[in-house]
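One chain of protein is taken out of this complex; the other chains stay put.
Moving on to chain A:
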Amino acid sequence: MYSKKLARLAFGVLAESTFKCPLTRSVSSRVNAARSLCSWTLCLHHRQKNQLSEGLTRLNVRTVSQTTVDPAEVRKFQAMASKWWDLQGDFAALHSMNDLRVPFIRDNLLNMHGIRQLGKPLAGLRILDVGCGGGVLSEPLGRLGTDVLGIDPVEDSVRTAELHSSYDPDLRERVRYQACTLEELAEEEAEGFHAVVASEVVEHLADLDAFASCCQQVLKPGGSLFITTINKTNLSYVFGIVAAEQLLRIVPSGTHDWEKFISPEDLERLLESFGFYVEAIRGMMYNPLTGAWSWQQNTAINYALHAIKCKEEPQPGQVWAESENLDKPGRATNYS
């Protein structure tokens, strides 16, 4: 147990330091590569080592994305951007993850809102897909009847997504894409969405506080936040980075940075501090032999999280008057 803690500490220290040792040399160089490479990321400028404050982000977002974007990175993105829809390519694992995340989102939304319409179970709901990439998750959600807005800072990915959905008239009406950041959107669309989906995105952000705050802004009260991401454990290092990136090449090398992984407990604490209530956390597992995902009890590597934005807390002075609102209808509380 102590050795694990020590090891974790050691990883943390060694990754940051210039102290190179044989074990971590390849890791740290990859970590640096990860810091400069963005594959499916939310905000390009979040990749900076400097933590930008929220205000700074808002002011400088356009200049930041124009001045700090590395042309080499953009080229890498452009190369990747066309591969979104190659089902056997680099993004194959993301496509097969739809088998888990679409039912997860759909069933939780159905629990809250009920079936809207046969054939289009989620009709009438608005969903924001943060870090939509090529639209891998936006399209199935659109087919289920929701109005989806997919955002991604990488323009080429957005263009790929738009092209792919343009052939299907159903999707054209319901799924829209925008190349922008979450902060930009949060200004315009306050309380505009029934649900926000951030799948495989949180592990690419530096500023989770800003992210959580923006999500809180764009969600309606009682709205849902769905996150899938990777846990920060030794197991996730072994499987998520070493095995997945370097040995088995399930994802391109340098995609993930172990430092940016976050454990479900930390994420839950963070979200609760921003007015969310975490309703469910489930572990996910990828089987590289079959290429299929499955649910599991253990959240050590991948996990999915469903949080709900709390409705407004009543002011202390109004507790008596509003207590009936908080209860289920038809049940009066006797406070005397």
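A few remarks follow.
By definition in this document, a contact is a pair of C-beta atoms (placed from the backbone, for glycine too) under 8 Å apart; a residue touches a chain by one contact, two chains touch by 3 or more; residues count from 1.
Basically, contacts and distances are computed from a predicted model.
Within the choices "ER membrane protein complex subunit 6", "Ubiquinone biosynthesis monooxygenase COQ6, mitochondrial", "Translation initiation factor eIF2B subunit beta" or "SEC24 homolog B, COPII coat complex component", the name that UniProt assigns to the complex's undisplayed chain is "Ubiquinone biosynthesis monooxygenase COQ6, mitochondrial". Note that of A:L125, A:L141, A:A244 or A:M285, the residue touching the chain absent from this view is A:L141.
Residues of chain A in contact with the chain left out of this view: 85-87, 98-99, 102-103, 106, 117-121, 139-144, 163-164, 167-169.
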